[in-house]
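With one protein chain removed, the remaining protein chains of the complex are shown where they sit.
Labels run A and B following the written order; every chain starts at residue 1.
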Amino acid sequence: MFTAILVMVGLAVIIGLVLGWSAIRFKVEGNPLAEKIDAILPQTQCGQCGFPGCRPYAEAIAKGEADINQCPPGGEEGVKKLAELLGVEPKPLDESHGTPKPKSVAFIDEQICIGCTLCIQACPVDAIVGAAKQMHTIVADECTGCELCLPPCPVDCITMVPIAEDLPHWKWKAPVIMLKKVS
Amino acid sequence: MSRKLHTFKGGVHPPEHKAESNARPVHAAPLPKQLVIPLRQHIGNPAKPVVEVGQRVLKGQLIGAADGYISAAVHASSSGIVTAIGPAVVPHASGLPDDCIIIDTDGRDEWISLAPLDYRAMEPADLRMRLRDLGLAGLGGAVFPSAVKLDPGAAHHCPTLILNGAECEPWITCDDVLMRLHADDILQGVAIMRHLLGSTEILVGIEDNKPEALASMRFAAAKLDFAVEVVAVPTIYPAGGAKQMIEILTGQQVPSGKLSTDIGIQVFNIGTAHALARAVHHGEPLISRLVTVTGFVLRPQNVEALIGTPLHTLITLAGDREGSTGVLMGGPMMGMPMPDLAVPVVKATNCILVQSAELFPPLPKALPCIRCTRCADACPAELQPQELFRFAKAGDFGRAQEYHLFDCIECGCCSYVCPSHIPLVDFYRYAKSEIWAREKEKRAADLARERHEFRQFRLEREKQEKAEKLAAKAKAKRAELAAAPAAEGAPSEADAKKALIAAALARAQAKKAEAAPKNIDHLPPDTQREIEEIEARRAKIRELARQPLESEEKP
Partner (left out) sequence: MPAPFILDRSSVTQVMAWVLAALLPGIAVYVWLFGPGILVTLSLATVTALVAEAAMLKARGYPAKPFLTDLSAIVTAWLLALSLPALAPWWLIVTGTLFAIVVAKHLYGGLGQNIFNPAMVGYAVLIVSFPLQMTQWPGPLSLTDAPLTLAQSASVIFGGDLPKAMLDAVTMATPLDALRTGLLQQLTVDEIMVQPIFGHYGGIGFEWLAGAFLLGGLLLWALRIISWQVPLAFLAGIWLAAGFLHFFDAGRFGAPWFHLFAPSVMLGAFFIATDPVSGSTTPRGRLIFGFGAGLLTIIIRTWGGYPDGVAFAILLMNLSVPLIDAWTQPRIYGGATRRGKAPPA
């Protein structure tokens, strides 16, 4: 009886030490889960999920405060990836946060732009250049298509232009093998 | 020749079909009414147009300048007027249009003045830039800018130079015919390559199903003042793959993910050597090439075609027949179907293969993979195609990459031998372009994240700086004010604060006065009157607006 208690206590001490040691030895800075979630999110920074950017949304998911289906730019595929990472069932996108759209970039009609800088302040990735009373323009390569610049524009000179498929962006289509009968 | 040949693993031997086209004399294709010259004919950046719509250009004139190091120029293939610069349908698997320069020919075929290059006297770097500006790119199929390949890099020399005359794809004979007719010119080009690369060993690999080409090249090689070994290699597809040719001739394998120059070997197509000789000795830009027109035509043959000639011109020349089922650019193993017969001949066009139901019966329906590994036995890259197929089909691109998807050369051997008739290469191309697209997307996302984080940081910093500045200012003011009453008497916190507020008020007054509209000074009297009228009206309206409120409040 006494031996048994001793053994159990001894085991508990040893395991505790191992756990304590590994907690120090393998300490991970930051929140690795939020980071992994953030890596999956498309970084559009559009805020459609209800959070001010992709990172806060990732942190909210990691804490269990937000669902995984609130990111329209990530689409169904993004939801699937998140579900895979978190080991939960994928679910359809929550329509209340918007629907996926074809990838677009913003375009400023420079004839109409009055140079108010409101869009520059709204852009989450600083992809708009210009100064007060100077015409603005969008750096298309850096635009994420978040549409955050549309509402503040007082003269509605910004439009979203879908990215057209051209030769450098063309992709081979998934081949289809029709085994089943076409019913 | 007693050279010990090696073999590469895998490969197939489809019916050759060379005899159809290699016996007829070579004709020059007729000058078309319109030339369509794509700006993107090579690997790397597309050329930049340097002509304008409406401008008259001469044959051989530069119309698109090379853009950057890995690029090549394009030239007018004949004289005429530039009628458009913009998208037109080009030979590409997608069928999408791309930027082209369109020239309406005037039939005079008027050359610009050409000057040969004295390559021995030139700086190698200058010579390479000249070659880039003459539009030189590999004519074997990949169309890599030759100037880049002729740069031996940091090693300053490339000991082994291999000329690839294998032409292993069925049906194609343009290299065969070129070697028969222009062996001397080809070897002139080789001399220039040797000069630039500092090569000591020069090998020419030709498949042994081309005895005439072998004889012609050997005869020409014997006349040279340096040693060129012309080697007959066994006829097996894809012996003409650069890596396979290297292994056959030297027994060495190019390490995966590296270039052949890393092991001191450079490979050129013989057509490129010919074009190089023309460029250096005659100053001629690359504006034409030999094209095999074969398959379901009346007179299969090789033609000398200007870059930009529409395909139907060449097919008409070879005699088109009723009942063709499609046209391929390239051979049957790696060629691509043409969406439109108006697409132009480009630098990569080695063959125009007209299909018929008899020569190219429709492929049977695919069955499931039975893992028989015939594809693995046939794969010259020594991959496991059945696994790559499984991963690509399942969308597991990461695993496909782990199984070396990017070492696949898309030669088509696996699809050729597959007893289940699965279009394997399709799956690999799909997986590759999907991976590239995702890679691009990921880079874009990383950039966006970085920029967003930097913005957050900047906003935070600006806020902090502002707060600091304000605090510093307030502190300074307080110290100043504290110093002033100190002379008068006992300074108190409350006094100091009051004084601060007073000072701020005064500053605000001053600012207001300053900010008062200046455009109403020195006005003509009638304008002044007008303004007064307006002001009066405004006051009245204000008064009116206030009244109902008061009346409502009263009861």
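Just so we're on the same page, a residue touches a chain if its C-beta (ideal position, glycine included) is under 8 Å from a C-beta of that chain, and two chains touch if they have at least 3 such contacts.
Source: prediction; values computed, not measured.
Residue in contact with the omitted chain (choice from B:G153, B:G251 or B:P419): B:P419. Within the complete assembly, B:C372 is the residue of B:C372, B:A394 or B:L470 that touches the hidden chain. Checked against the hidden chain, the listed residues B:P38, B:G165, B:P310 or B:P332 yield one contact partner: B:P332.
Touching the omitted chain from subunit B are residues 8-9, 12, 14-15, 93, 170, 243, 247, 253-258, 328, 330, 332-337, 355, 360, 363-365, 367-374, 376-377, 380-384, 386-387, 398, 401-404, 406-407, 412, 415-421, 423, 425-426, 429, 432, 435-436, 439-440.
In this section, only the chains that are shown with their structure count from here on.
Centre-to-centre spacing of subunit A and subunit B amounts to 31 Å, using the average Cα coordinate of each chain.
Only residues 40, 90, 92-94, 96, 98, 365-368, 422-423, 426-427, 429-430, 432-434, 437, 441, 444-449, 451-456, 458 of subunit B touch subunit A when the two sit together in their complex. Contact residues on subunit A toward subunit B in their complex (touch as defined above): 38, 41-45, 53-55, 124-127, 142, 144, 165-167, 169-175, 177-179.
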